[in-house]
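Every protein chain but one is kept in place in this view of the complex.
Chains here go by letter, A, B and C, matching the order in which they are written, and residues are numbered from 1 within each.
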Amino acid sequence: MNETMVTVVGNVATTPVYRELPTGPVARFRLAVPTRKYDRVQNTWSDGHTNFFTVWAWRALGTNVQGSVSVGEPVIVQGRLRVRDEERGGQHWTSADIEAVVVGHDLSRGTAAFRRVLKANPALTEPALREPALREPAAERDGEPSPVGR
Amino acid sequence: MNETMVTVVGNVATTPVYRELPTGPVARFRLAVPTRKYDRVQNTWSDGHTNFFTVWAWRALGTNVQGSVSVGEPVIVQGRLRVRDEERGGQHWTSADIEAVVVGHDLSRGTAAFRRVLKANPALTEPALREPALREPAAERDGEPSPVGR
Amino acid sequence: MNETMVTVVGNVATTPVYRELPTGPVARFRLAVPTRKYDRVQNTWSDGHTNFFTVWAWRALGTNVQGSVSVGEPVIVQGRLRVRDEERGGQHWTSADIEAVVVGHDLSRGTAAFRRVLKANPALTEPALREPALREPAAERDGEPSPVGR
Partner (left out) sequence: MNETMVTVVGNVATTPVYRELPTGPVARFRLAVPTRKYDRVQNTWSDGHTNFFTVWAWRALGTNVQGSVSVGEPVIVQGRLRVRDEERGGQHWTSADIEAVVVGHDLSRGTAAFRRVLKANPALTEPALREPALREPAAERDGEPSPVGR
């Protein structure tokens, strides 16, 4: 409640780092969000300031980001913004983090083949669940290694 | 300027319809955005109201949506909201449309393999262009059929 | 969870209607959100489509809207979007409602004198409460008639 939700569109600036923590799996990457400035006199666009965010994807989203997102790819991220200020070793640090609710590839820049992940472990996906899984991929029915949890 | 931008997360409710218009290609589909209600007494979630939108994707985004998005898939859409009211044949109609800026698969629900589309025709991609295409897929260099419907 | 939150900026198109319901007070008004189109060739702006929404403000927000907002005033509204479709008497109706979380006057268009409302009845303000009331206006301490309809 009263969270600052943001939707940002940019490019993955670092290879996602994946960890299995006691609180669940998490994938983390830096996102570069360039802006474009319009010059009315010249009637042209030029590059403006670039915002950088650290994106955190937890649970099923983290697992799927790890299996789907590479450095350089264009993505859209929706999530909760956290601006943090700290003092470490006499240094002043601030970071802008986004705890992602949704991550997706930006289809204005390319195509994507999507594959729904079977809800194998309700504990992982329940918080984000909004409908039953409609299609059960053959591979998972056959007991082959699931694409999640790698 | 002063547009009502929205970000919605839901399921593709109809097969995208693709048209080549004089103003460029466009893909259109219905999006269902269910909400979940929290019951404090029962400490449970139940289904709430479902919003429906008609999503319009133009130019390169339309072409890539046509080549990537199927009915039933979970997506995130960011775009400009249009609420329209009309009188047709004595009937009163309102529709809620979204002119999409970005569409992407919701990776909290599955995995996706992304492929950047080479900017073959500047006229198609210029309005959405924010950086040069970094990698040129081999298939397109070799003149093989492209995965998108150009 | 998974609500479609929107922030809209426009003009109050109808006098707010105030009701005391069993579930609490509510104020309702129509909001007109005009858009402006930019013409690159002419380098000018012109009027575009206008979106209309029905805004619902509940509890303390409803009481304060009733005491503060008049037809014609420019406001910003943040809330949950509801697009409704119904069949009534053989007619098809759709409406776009916003359940407001915050309403405020648009200070790019004028000035405003703000007065914090003392939290007299916790039941009214608790859901929106984010901090203790810091200042207690003299008038209310003295038992003078309050500007809001409590």
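Simple rule for what comes next: a residue touches a chain if its C-beta (ideal position, glycine included) is under 8 Å from a C-beta of that chain, and two chains touch if they have at least 3 such contacts.
Keep in mind that this is a model prediction, so the values were computed, not measured.
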item: Candidates C:A60, C:L81 or C:I98 - the one touching the absent chain; value: C:A60
item: Residue touching the undisplayed chain, where the options are C:V26, C:V75 or C:I98; value: C:V75
item: Residues belonging to chain C that touch the chain removed from view; value: 7, 9, 11, 34, 36, 57, 60-61, 64-65, 67-70, 72-76, 78, 101-117, 125, 128, 130-131, 134-135, 147-148
item: Residue ranges of chain A at the interface with the undisplayed chain; value: 1-4, 6-9, 33-36, 38, 45, 49, 51-53, 81-85, 91-96
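Definition applied: only the chains that are shown with their structure count from here on.
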item: Centroid spacing, where centroids are CA-atom means, of chain B and chain C in whole angstrom; value: 30
item: Whole-Å gap separating chain A and chain B, where each centre is the average of the chain's CA atoms; value: 18
item: Chain A-chain C separation of Cα centroids, rounded to whole Å; value: 33
item: Chain A, residues touching no fewer than two other chains; value: 130
